[in-house]
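One structure coming up, written as structure tokens, with questions to follow.
All protein chains but one are shown at their positions in the complex.
And now, chain A:
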Amino acid sequence: MIKIEHTLVYYLTNTVDMIKINNLNFGYSKHKPLFKNMSMQLSNGHIYGLLGKNGAGKSSLLKNIAGLVYAQSGALDVMGFNPAKRQPALLEQICFIPEEFYLPSVKIDAYVRANAPFYKKFDHQYFGNLLKEFDIPVGQKLINMSYGQKKKVIIAFGLATQANLIIMDEPTNGLDIPSKAQFRKIMASAMTEDRCIIISTHQVRDLDNLIDTVIMLDENDVALKASVQEITEKLTFKRVKEIDESIIYAEPSLSGYNAVMPNYHQEESKLDMELLFNAILAEKIKFKPLFN
């Protein structure tokens, strides 16, 4: 069973900026900057979907936030801390699920004994529930598990830390079909009003109904940061038979085109995240005035 929070009514009462990024400059070498003067704020009560082409800097941004790499200049504030200082008081509030990871040659209980003490709020019962939910064989050594099983163990461990900042880099990579559905259910229940969840992904179809705010990186900066509601208020996504000048971007489909256009008639369309992604890459300038 997935743990359901006791609060029956969900209210977003106190929204604060948990992450403040100001004029961040970052690159792995001085001649090749990855982020140029990037600024952005992220708050609690949201699941942010971080999108971008290969090499756009999704993982690097997540690593900056988690204090795993250091910026050349600019300010980065995560829950009142500078993550580059790696203070335990901050690290115990961050759950970071990297895309590539190493797990030692021990069983799950030994792993928990060694690592859970770093997190004051670690919930052993919740961890056990998540392992059951994910169908993980408990007695096996971590090193002998498949990539997907290991991934599920670290996701379960990460969520059981009860951290308020949850950062996941391509979490559905390597998960089989039933595990992806379980993952979506687990994330829907993990999203509480005091948590900020950031998920980077290429598999937008796995997660598009979970994400409430889209962040897209392109050309060394944030190309778009907008809630699904704001995007669908401003744009409409639909199938059309013919292309006319109102269409910003279109892709051919079986019966015409899948098109993005300004939402002149207050239509309530479903955000097509893949189409939006391609549209922004192709027609970035046309979107800029729509989203400040």
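As a convention for this text, contacts are C-beta pairs under 8 Å (C-beta built on N, C-alpha and C of every residue); 3 or more make two chains touch, one makes a residue touch a chain; residues count from 1.
FYI, contacts and distances are computed from a predicted model.
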item: Among "Extracellular solute-binding protein", "Dihydroorotase", "Phosphate transport system permease protein" or "GntR family transcriptional regulator", UniProt-listed name of the chain not shown; value: "GntR family transcriptional regulator"
item: Residue in contact with the excluded chain [from A:Val69, A:Leu210, A:Ile247 or A:Leu281]; value: A:Leu210
item: Touch criterion as defined above, residue of A:Gln72, A:Asn115, A:Gln203 or A:Gln229 at the omitted chain; value: A:Gln229
item: Per the touch definition above, residue among A:Lys120, A:Lys234 or A:Lys270 touching the missing chain; value: A:Lys270
item: Of A:Leu34, A:Ile65 or A:Met191, the one touching the omitted chain in the full complex; value: A:Met191
item: Chain A, residues in touch with the chain not shown (by the definition above); value: 2, 4-5, 7-10, 12, 45-47, 181, 184-185, 188-189, 191, 209-212, 228-229, 232, 238-239, 268-272
